Every structure is written in structure tokens, then in C-alpha cells.
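All protein chains but one are shown in place.
== chain A ==
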């Protein structure tokens, strides 16, 4: 774990008894449990968060790569720490994963690593994609198809993309030892069968565990508030909410679109704490939307389920799908998603 250069590594209590460990809380495992206890005792999630700011670190990120990540729909997963993952081996991993995929596709036929397949796997680091210096480097995995024709353009189209990141993951970082790389947020774009295959390889290779990351209505309204709060030079999309009435006789979706400037004006009217969003503000913001809707349509939206939020910053669906639109707040959006992912693996 070269990237996670903690100043002092966790002291190992090799010969000590467990009892003593318990009271000193020394081992990573103990820290883990402590952290879970904290989490469980103080649900729900913290009542205040920072409004996403344009971060300094993000400036280093290759703009081409960022552009590649924007405007795509990503399916979210939480991921437990990777064991013995090394950034120096990315090339090696590309070959191994390529061979694994080829073998899976051929169902049981032997495949040699390094052989030429009609797919190509590329691992590449997403330098600078982090919240703090302690966060490990994000990385990207792409599966490309290689055309069979020996033409010049051998690089075919992208079949599948996935990336791993950790933005402000301190709470997780301090509970693992140096053999692990914490990249709790995984985002995938492409056929689910490919995600499954690649996920399997990661699970087998780095003893990690992928779980789908759903976003509940509570967190969606937080996103709605935080993203509305972001200062924008120009708005690219309308602010839109989607509520769902989940039951028979007829499933009903209610879409509620607002001009982004109106949404911002509403936010500004409920917002008090500079630079921060509080639970009360989120509640108030949503309540205003509800009562406005009720005045016109006599429908209590609060009685239905919020399933999607779209703003100019990003859009998120309760299924755990996200699309990020605004380059400026990329890190801010990912920070919140990382928080949710860490909460899920705690």
C-alpha cells in the first residue's frame, strides 16, 4: 500500500493477550469494532456536512480522464479493503484480468497469460483523484474490444469501465493495517455480466467484497440539498425529482421539475450556516417543495418515495446509479458517496 503513507504504522501487539488488547484497543480489528460501535450508537449519519467546494487536489487530475468519467451512468458498489494490492503491478493485473476474462468466456478452455485475446484490459491510475493526501490513489479499469481486422485502429470500443476511489476515507483508513488498500467506492459502467466477472476476479485476487450500494430516500434528499447548494456558473440541467408510488392498483411516478435558479433561490432562503448543510435545512428544503406541490396538486409527496434526484451537479437514483455532470464538484459528490460506501462496509 505505497500510496497510503501513514506517518506511523499501526503498532502490532504480537505477543499480547487479547484481553489486554481489548482494553487498550490496539489492534486494527479492535479499532474496526470500536468504529462499528460508534456508527451504530450514533445513527443516523451526522447532522451536518460541508457544501462541496472545488478542491485543490482535483486540479492535478488529467482533464481528459475526468471528462471520461462525467456524463456517464455509473452503478455504485461498496468495496471492502483490497488485500496486497500494489500500484506498481497495474500492468501485471491488466494481463491477469485479461486472461481471466478470456478463460471465463471460453468456459473451461485453458488460457495462457500474455496470449493475444480479442479484448484488452487497461489498468490506469487516476492521479489526484482524492480528498486528502492520505487517501489512496484512485484507479480505472477499462475493457476494450480489439477488432479482428489487422487495420491500424486496433484499439476498439470500450466495452466496460470501472473505477475505484476513496475520497476523505479517513474513518476507514485508520482501522486497517498497511497490507490493505482502502478504495471503498466502486463505480461500474457496462454490462452487469462483465461487472460480475471482473468483480469476481477482484474478490478472488484481493480478498475483497463487493456489495451493491443503494441510496435511500433520506440520503437522496441530502444529495438534493447539497447539490442545490453548489454555486454554479451556468446551469446545465433542470433540477428534477422523481417520486414513486410503489403500490398497486397502478404504479405511479411523479416527476417534479424546477428551474435550477428557483431551486437555488429556495435553498438560499432556508440556508443559514455558511459552508455547511444541516439536517434541519435539508428537511426544511424538502418540506417547502412538498408544500408547494401540495398547494397545486393536492398530493402529499412526503407520502411517496423519493427515487431520483437530478441537478446540474449530478443525478442519483435510489437503485445506486449515479451520473456526475459537473467537473467542478466531482470530488464533493464522490466524498459523499464514499461516506455512504464506508457506512455500508462498517
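By our rule, contacts are C-beta pairs under 8 Å (C-beta built on N, C-alpha and C of every residue); 3 or more make two chains touch, one makes a residue touch a chain; residues count from 1.
Keep this in mind: contacts and distances are computed from a predicted model.
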Which protein name, taken from UniProt, belongs to the chain you can't see among "Arp2/3 complex 41 kDa subunit", "Centromere protein I", "glutathione transferase" or "Proteasome subunit alpha type"? "Centromere protein I"
Residue among A:94, A:171 or A:203 that touches the chain left out of view: A:203
Of A:94, A:211 or A:238, the residue touching the omitted chain is A:211
Footprint of the hidden chain on chain A, which residues? 10, 12, 14-15, 17-20, 22-23, 27-29, 32-33, 36-37, 40-41, 44, 80-81, 83-84, 89, 92, 96, 104, 113-114, 176-177, 179-180, 196-197, 199-200, 203-212, 214-218, 221, 245-249, 286-287, 290, 300, 302-305, 307, 318-320, 344-346
